[in-house]
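Down below is the structure, laid out as structure tokens.
Of the protein chains in this complex, all but one are displayed in their positions.
Presenting chain A:
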Amino acid sequence: MSQSARQAVLDGIRASLRRGPLPPETAAVLDTRLSRPEPNVVPAIALGDRRTLVARFLAAAEAAAATTQRVPPGEEGAAVADFLRAHALPAAVAVAADPRLDGLAAAPMLCVTRRGADHGAPTDADRVGVSHALAGLAETGTLLLASGPECPATLNMLPDVHVVVVRALDVVGGLEDGWDRLRRHAGAAPLPRTVHLVTGPSRTGDIEQTLQLGAHGPRRLHIVLIDDDPAAIRA
């Protein structure tokens, strides 16, 4: 079935376009464009100096109902503990096996279980999850999270509270800059299985169009920004 259906659909498309299969030279031009993607219209909110971009990233994330915190390098563990205490949340946290979170996981005030790699997958019992973002997008306050052995994707979705650590050096302007990071991260391999662009906590308006935060995914999203970019630190 599938081979003939495939041919029938492709033939139907070509009949409607009043041509046969593309000549190889045209196909080659299109393929070149695919291998060297060009940006289209990039809005001004995706541009700016380091300080502007980091400030805009945090402001846009808050506008999307995330909470944010800026901390000097090395203090992210204490910051997460403070956040959990301030909101009367348990100190038990499920932290991705990502080595960039080893310092946080060593914080004495947290009761840490690691997830991913040899530690297994996140579970429904993980109430607080901690992940590390590949990038932050200033344009919309969006976190870019890429799955991998040490970055299990369900940790972004199963917990009630999702804490994401992002470095100021990884805050970029817009989606195109995020794609650049992603392509560099993947190298010659296909993209990671799951790439999450997360903008605020989960929500729904499906009951009488009344906005409710906390639908099926996390009810809270907390961003811990590590101020490791001298050019982005507030004067």
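Just so it is clear, a contact is a pair of C-beta atoms (placed from the backbone, for glycine too) under 8 Å apart; a residue touches a chain by one contact, two chains touch by 3 or more; residues count from 1.
Going forward, contacts and distances are computed from a predicted model.
**Student:** Per UniProt, what's the omitted chain called: "Tripartite tricarboxylate transporter TctA family protein", "NADH-quinone oxidoreductase subunit B", "L-lactate dehydrogenase complex protein LldF" or "Cytochrome P450"?
**Tutor:** "L-lactate dehydrogenase complex protein LldF"
**Student:** Just name the one of A:T67, A:T113 or A:T199 that touches the chain not displayed here.
**Tutor:** A:T199
**Student:** Quick one: which of A:A55, A:A117, A:L169 or A:I233 touches the chain that's been left out?
**Tutor:** Within the whole complex, the residue contacting the unshown chain is A:A117.
**Student:** In the whole complex, not just what's shown, which of A:L58, A:A81, A:V128 or A:L158 touches the removed chain?
**Tutor:** For the chain that is not drawn, the touching residue is A:L158.
**Student:** Residue by residue, what part of chain A touches the chain that was omitted?
**Tutor:** Interface residues of chain A facing the absent chain: 1-2, 5-6, 8-10, 12-18, 21-22, 26-27, 30-31, 33-35, 37-41, 43-45, 60, 64, 115-117, 119-122, 124, 139-140, 142, 147-149, 152-154, 156-158, 174-176, 179, 182, 190-210, 212, 214-218.
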